[in-house]
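The complex appears here minus one protein chain, its other protein chains still in place.
Letters A, B and C name the chains as they come in the text, with residue numbers starting at 1 for each one.
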Amino acid sequence: MSDGVRSVTIRDCAIGGPEVVVMAGPCAIESREQILGAAEVVAAAGARFLRGGAFKVRTSPASFQGLGWDGWKLLREAADATGLMTVSEILTEEQVEGARRYVDLAQIGSRNMQNVPLLKALGRSRMPVMLKRGFGCTIDEWIHAAEYILNEGNQDVVLCERGIRTFETATRFTLDVAAVPIARKRLGLPVVVDPSHSAGKRDWVESLTLAGIACGGDGLLIETHPDPAKALCDGAQAVELSEFPCLMEKARRVAHAVGRSIPAGARLAAAAC
Amino acid sequence: MSDGVRSVTIRDCAIGGPEVVVMAGPCAIESREQILGAAEVVAAAGARFLRGGAFKVRTSPASFQGLGWDGWKLLREAADATGLMTVSEILTEEQVEGARRYVDLAQIGSRNMQNVPLLKALGRSRMPVMLKRGFGCTIDEWIHAAEYILNEGNQDVVLCERGIRTFETATRFTLDVAAVPIARKRLGLPVVVDPSHSAGKRDWVESLTLAGIACGGDGLLIETHPDPAKALCDGAQAVELSEFPCLMEKARRVAHAVGRSIPAGARLAAAAC
Amino acid sequence: MSDGVRSVTIRDCAIGGPEVVVMAGPCAIESREQILGAAEVVAAAGARFLRGGAFKVRTSPASFQGLGWDGWKLLREAADATGLMTVSEILTEEQVEGARRYVDLAQIGSRNMQNVPLLKALGRSRMPVMLKRGFGCTIDEWIHAAEYILNEGNQDVVLCERGIRTFETATRFTLDVAAVPIARKRLGLPVVVDPSHSAGKRDWVESLTLAGIACGGDGLLIETHPDPAKALCDGAQAVELSEFPCLMEKARRVAHAVGRSIPAGARLAAAAC
Partner (left out) sequence: MSDGVRSVTIRDCAIGGPEVVVMAGPCAIESREQILGAAEVVAAAGARFLRGGAFKVRTSPASFQGLGWDGWKLLREAADATGLMTVSEILTEEQVEGARRYVDLAQIGSRNMQNVPLLKALGRSRMPVMLKRGFGCTIDEWIHAAEYILNEGNQDVVLCERGIRTFETATRFTLDVAAVPIARKRLGLPVVVDPSHSAGKRDWVESLTLAGIACGGDGLLIETHPDPAKALCDGAQAVELSEFPCLMEKARRVAHAVGRSIPAGARLAAAAC
């Protein structure tokens, strides 16, 4: 972009360029059927990355903790079958080396934004990294966390705004839309927006998706699930797969209005939106 | 709109209908020349309301407190000369009766959102009211505050999201974009977005303006000043008048993308945007 | 005190001197029986002021709004019968003149901290004023609000820290204990602590009461009710009257430990504490 943001290119996809890069899929990988079903729908609707967690950081130890390496194998299989790339969270330094086969964009989660040993390990790895903002952290701290990665020589860093913690409880977190242009300008890195974790409820995901594009977001990270009511993780905020193509069509229109684009989906039912 | 929001109509302008209603002008009315200059530019760019404070609630008693009734006379004169309507903050019950001549849409400021006697007085007055969200208040409390007005029999209530107080200091307040669809759905009233007070700095006003439309805002309340460096109030967040038409053109595109509209301005230089 | 805080003296009671001045009573005045019963217990336990709201600012219009002037008459009667002074919230400029007969210390509530016309009216009145901190306001803004009163020539201003709004929901508000020494030092005014509104639940009132004294609070504002389960307002945070003397005895010990005092109650059952 002409606005001084350096794009991060993975395969043929430049994050930070004219395209608003869509990353979508379930919160957690649960089964081959689930992840493959999600991959087919999101690929057909114009997404470029398949998201899905294999190693989950859950608030409570009683919650589902993910399928681990088996999950990543399923994620890779589903992405390869549908022409998508993968984005998934890495929790420990030990996972970095093995993750290369399965993960195209390594996500550092909100709760690990200031886990310095992990930041440095991914800095040394040269894997493309997406650094989520800590929900209790300022833009300043987020930028400093990115510097821990950049300082190790890894320039392929994408930021992700996913909402901050405020007194408002009607949403799970408050999406800080201003953080998008501020972080882009201050660090010159692309910023992806996650409307799902901030909304916490699928009813508000569409509004936050469109706001995320309008404020200059370089990408979107959206949770979608074939059957949200049965999801093992964060079902309340997952968009139903059947509604995902329509959401993408609306996103496409706003992207166009701000001079950007989202690739046309293969089997879009735009008329219904 | 088909989404269950009841529009509030003032003269020929329906807030909550297909049009995204733009309200613009300086933070404070400072002089005839200033307010008239602002009125001409914002009217030509497609705004419907002229904003300007005459009675200011300032954090410190040492700050400029406004021109009072003389200010309102200038606001009326400038609006009438340019075909605009007026929106301005009312501070006390005593001002309500006299305000009718000058103010078409009575604003209750963020610091007065829970000033119950004032809420009731404007409820009894039957003036159209725009209720700003208290910067420390939840959506629930905002809705209850609106009920104080509605319960007096006044149904012409518009809400205004203007940012909430969070730990982030890069902006003055954090614009809570999710509050727009939530408040619209829960109370069925139109919601205007104020990008200026949340940004606190003009660099981020454009992003928040576009996000405000994308998330479903029924209107915009934007501060603009002929010479922000000399503004007596909140100059840092005022958009220069010379840049306002271009901001409106960008807003128009996003409005169109979400199925709404902003009237074309008379002398728009869209090519430059 | 030798620490530069100017005390505010009402009758024989100096707020900001060696005594930690206790103000206690119900959230709202409900009946003669209720307020008189409360007055007797709190007076006997060492309190100096009887608190009780007659004009309530409630979040929802559906909640009990107070007994109004009749409430103040009952408050005065109960205080006079037990040798207490009165503290109660004033909502409007119109109430100021009439309030003098009933209210010894005029409280400006948290929701009115930036209601400038009310601040100025109480500034002109020369009544002793207790200014509660807005729950969404910084210490800076609180100090500026106090300046609106001081600038009108009224020096009898006491501040009250009552908790701020944060993301934590286990309490109603988060008591900002550091605000006590900071506000005392920056403005040289006494600071009273309200443990009840911040706790929101009576289980935590004792801890916050003792912390409020330990951090340098010049007084305490505590809600207590003969039958909290039946209270018309904020019953969950009211200490039962039967437990109030024991709470005062614990407070007295901490006050003594920091070089201050709380007057001995008449019929204290210290042994039980």
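Following the convention adopted for this analysis, a residue touches a chain if its C-beta (ideal position, glycine included) is under 8 Å from a C-beta of that chain, and two chains touch if they have at least 3 such contacts.
Note that the structure is a prediction, hence the values are computed from the model and not measured.
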Touching residue (missing chain; options C:Leu210, C:Val239 or C:Ile262): C:Leu210
Hidden partner chain, touching residue among B:Lys56, B:Arg76, B:Arg111 or B:Arg165: B:Arg165
Residue in contact with the excluded chain [from A:Ser7, A:Thr86, A:Asn115 or A:Thr171]: A:Asn115
Touching the absent chain when the full complex is considered, from A:Asn151, A:Ser242 or A:Ser261: A:Asn151
Subunit A residues that touch the omitted chain in the full complex: 57-62, 91-93, 111-112, 114-117, 134-137, 140-141, 144, 147-148, 151, 165
Touching residues on subunit B - with respect to the absent chain: 165-167, 169
Positions on subunit C where the hidden chain makes contact: 136, 138-140, 164, 166-171, 174-182, 185, 198-199, 203-204, 207-208, 210-216, 250, 253-254, 256-258
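Just so we're on the same page, only the chains that are shown with their structure count from here on.
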Chain centre separation (subunit B, subunit C; CA means) in Å: 37
Centre-to-centre distance between subunit C and subunit A (centres being mean Cα positions), rounded to whole Å: 49
Centre-to-centre distance between subunit B and subunit A (centres being mean Cα positions), rounded to whole Å: 34
Two or more partner chains touched - positions in subunit C: 165
